[in-house]
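One structure is given below, encoded as structure tokens.
All protein chains of the complex are present and in place, except for one that has been dropped.
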Amino acid sequence: MKKVAVLTSGGDAPGMNPAIRAVVRRGIFQGLDVFGVQHGFEGLMKGNFISMDLGSVGDIIHRGGTILRSARSERFRTEEGQIEALQKLNEAEIDGLIVIGGDGSFRGAEKLTEKGFPTIGIPGTIDNDICGTDYTIGFDTAVNTVVEAIDKIRDTASSHERTYVIEVMGRDAGDIALWSGLCVGAESIIIPEEVCDMDDIVARLEQGNKRGKKHSIIVVAEGVCRGDEIAKAIEQTTGLETRVTVLGHLQRGGSPSAFDRMIASQMGAKAIDLLLDGHKGVMVGLKGGNLIHSPFAEAAKVQHKLDMSLYHLARSLSI
Amino acid sequence: MKKVAVLTSGGDAPGMNPAIRAVVRRGIFQGLDVFGVQHGFEGLMKGNFISMDLGSVGDIIHRGGTILRSARSERFRTEEGQIEALQKLNEAEIDGLIVIGGDGSFRGAEKLTEKGFPTIGIPGTIDNDICGTDYTIGFDTAVNTVVEAIDKIRDTASSHERTYVIEVMGRDAGDIALWSGLCVGAESIIIPEEVCDMDDIVARLEQGNKRGKKHSIIVVAEGVCRGDEIAKAIEQTTGLETRVTVLGHLQRGGSPSAFDRMIASQMGAKAIDLLLDGHKGVMVGLKGGNLIHSPFAEAAKVQHKLDMSLYHLARSLSI
Amino acid sequence: MKKVAVLTSGGDAPGMNPAIRAVVRRGIFQGLDVFGVQHGFEGLMKGNFISMDLGSVGDIIHRGGTILRSARSERFRTEEGQIEALQKLNEAEIDGLIVIGGDGSFRGAEKLTEKGFPTIGIPGTIDNDICGTDYTIGFDTAVNTVVEAIDKIRDTASSHERTYVIEVMGRDAGDIALWSGLCVGAESIIIPEEVCDMDDIVARLEQGNKRGKKHSIIVVAEGVCRGDEIAKAIEQTTGLETRVTVLGHLQRGGSPSAFDRMIASQMGAKAIDLLLDGHKGVMVGLKGGNLIHSPFAEAAKVQHKLDMSLYHLARSLSI
Partner (left out) sequence: MKKVAVLTSGGDAPGMNPAIRAVVRRGIFQGLDVFGVQHGFEGLMKGNFISMDLGSVGDIIHRGGTILRSARSERFRTEEGQIEALQKLNEAEIDGLIVIGGDGSFRGAEKLTEKGFPTIGIPGTIDNDICGTDYTIGFDTAVNTVVEAIDKIRDTASSHERTYVIEVMGRDAGDIALWSGLCVGAESIIIPEEVCDMDDIVARLEQGNKRGKKHSIIVVAEGVCRGDEIAKAIEQTTGLETRVTVLGHLQRGGSPSAFDRMIASQMGAKAIDLLLDGHKGVMVGLKGGNLIHSPFAEAAKVQHKLDMSLYHLARSLSI
């Protein structure tokens, strides 16, 4: 193993930059030549390899987004696209590829490994919806961003004694909604993992109202139901003035939190070490505080599970 | 003048709390008894006066929202409501009223003064749409909140090389859109004071694209046109991937900025001093760095004017 | 078990408020009466119990510090003081006590349990220096505060091409220094757990300088050595312009991070559940992502260990 490459793929996440930095620096520390690929698999198929030296990742540890850019690639899903990527990797004499991204990106990496090329995955997505790790890079920052935004909305909710419905990211996984809901003391949290029970939501609001609560926050994961429909239903049933805010793409950005920089650094270095130890077709993960690795195939088989004890904790604390 | 009261009215704004603090502390400093009224004019008509001592406004200078709550009141617009408020003020032997709010709140205050009761207005609204002052309390914080949010969105815009349309507050005044657009280097800024010219927007995007810009930001004031329609038009014309974020009510909250705490403190103290000097029916303002006051009636006659030189500055800097 | 009390003790930490909230709300949820004690053990000896209802912990989840105040108590270290506290607890018919604080606070709690009174500890300190848990409440916020401060200093370091020495908290434990140092990409990190080798520090600076680094950051845990002495030594040996900043008490404050709110909520609720299950003389902890509990005595015997693999990771990434 002499030359390795790294790319970021799928939706960007805060912490991808410290992960790239760790891959590059650890690679050079271990005596490797490291190359960056811009625009994910799309750039890989074009063979856009950039040589990365120590300075190329200087002053990026605190920046959001990804200096290697990201993209989704339809063409890489085809056999043809994958073979093209392999040719470019071989032409550039690259011996291993590290892919920072989510589930979809790992399926792409796995295709290359099935064809004999060593790949390692690093879980980078704000959604935290990847098996094989307790935390994905970007999740902690995203939750803090949501919590800070809702803390601001709380000011106006409190001044006007209103109910606010906040729509947050997480189409298939309720992690962001559940964590941020618990962290702001939301009266109700609506997640894909649990049936949305309007009667229960209304009952909790009315109970809180009765004991003197001046404002209420309801957090809903996008995709479960629309915030404005929830708000309408609440107003009609309870008569409480209710507003909606859809937080949108600001959840993807921002300087990575300490935790995300930490796990990005750990996982990035680990990915290099795994390649050097001859591993391939595995993703790095953090389980119970320990760095582990597990085959892509295995991770894909198991479905990501939300810790439902947190859901019940949230309910018992927002009475 | 022995007893004065203070209330907050209309949409809440960051900095209302330091303004309340200044009114209370300066009042006591000048030997007055100060009372707070909760829920704006609605509370006034109910005679809900709370005695405020020095400690009652301790530890609030940094908090968003308003500890006196705010509300909009339909009933206070009627003669009947106003007379009821006057009765309560007289029963409580209150000699002057300070109203922190926007244009609508000042119209309410003016009604009381027309009936002989001394009132002073303090401009508190994030929209900056009040004549008689260069800056309203809350505007600086709101602009900073918008700028920080767009700085985050820029990370993901840059990673994915996308165009983002950001919808910000300001139904009738483009101040927030113009300031924040200039401060984030937006490619185009759409405000009620200027015709929205889609051809120009598209031309600027394509020109930027041609010279290598990797992402673009378009800021639009709500009420001019919907962000999603702009985004759709851009995608159809240019083929550039375009996303929308509606920032919503987080723009109203947050700890007040230094500037807002400063002008809130100045204006709050000034309002007390004006009452003591026998003024009534005037609002405090900040013009050219100086504290001034002008009659409600006068302020209402003139229309708030956006500084259009900033609009042209923004255009020349985002080429 | 019908009545329980909660207090905060020792140095305050962000997240103590969400922990208090969780204790109070979970207690009421489980049918208990919950009391707060102000000023830690000092207040306990005076029997200052305040009845806490659901609303008493409303709107505090996002506030730094502790609404119950904290204090260090010399008198509670004496047998006499402890007996006085027990009398007050018995007079108030309180059946269990939850203590949020650090090692010293737990030794106090243990004394009460040795005398037969059920106590549960919750680890709350920014230093992360408590055995029996991977994370203490407040550590994540403190690290983020330090990281944000150093990110700002980096701007000026970079503009002037200087070296900065940053002194952070952690007299006996290098956790804050190591985490924040790794998260800002510090060239060297000086912690109590490792010999401070000036030759190595200088060699790393000169090596970085040679390859074109424009600025350098050195993080030092207070108590190991003084920042200004390090800076002087660096200037004398390398000739590099070097400045010092001692971050000081701002590290203790600030709105708790999402992670701290989360573990504070989990641990607070767990403490109540442990009391109800008949446990006493134990502290709650988070190990490998799981909530556990361990006897005070046991936790005190083992010395807190820093994860030295992070130290070596930091070195390999800041070459």
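First chain written, first letter: the chains are A, B and C, and each begins at residue 1.
In this section, a residue touches a chain if its C-beta (ideal position, glycine included) is under 8 Å from a C-beta of that chain, and two chains touch if they have at least 3 such contacts.
Everything quoted here is computed from the prediction, not taken from an experiment.
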Quiz item: Since one chain is left out of the picture, which of the remaining chains does it touch in the full complex?
Solution: B, C
Quiz item: Which residue among C:R252, C:K280 or C:H293 touches the omitted chain?
Solution: C:R252
Quiz prompt | Given C:R25, C:R63, C:K111 or C:R204, the one touching the chain that is not displayed | solution = C:R63
Practice problem: Using the definition of touch stated at the top, determine which of C:E80, C:E114 or C:D155 touches the missing chain. | Solution: C:D155
Self-check item: Absent-chain interface as seen on chain B, which is shown
Solution: 18, 21-22, 25-26, 28-29, 54-55, 58-59, 61-62, 134, 140, 143-144, 147-148, 151, 154, 158, 179-180, 182-185, 211-213, 255, 257-259, 261-262, 265-266, 269, 287-290, 310, 313-314, 316-319
Quiz prompt | Contact footprint on chain C, counting only the chain that is left out | solution = 8, 12, 14, 16, 63-66, 69-71, 145, 149-156, 158-161, 164, 214, 243-250, 252-254
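As a convention for this text, only the chains that are shown with their structure count from here on.
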Quiz item: Touch graph across the chains, line, ring, star, complete or other?
Solution: line
Practice problem: Compute the rotation angle for the C-alpha superposition of chain B onto chain C, expressed as a multiple of 5 degrees. | Solution: 180
Quiz item: Taking mean CA positions as centres, which chain lies farthest from chain A?
Solution: B
Exercise. Calculate how many whole Å lie between the centre of chain A and the centre of chain B, each centre taken as the average of the chain's C-alpha atoms.
Key: 35
Quiz item: With chain centres defined as C-alpha means, what is the inter-centre distance between chain B and chain C in Å?
Solution: 39
Practice problem: Could you check chain C for residues that touch two or more other chains and list them? | Solution: none
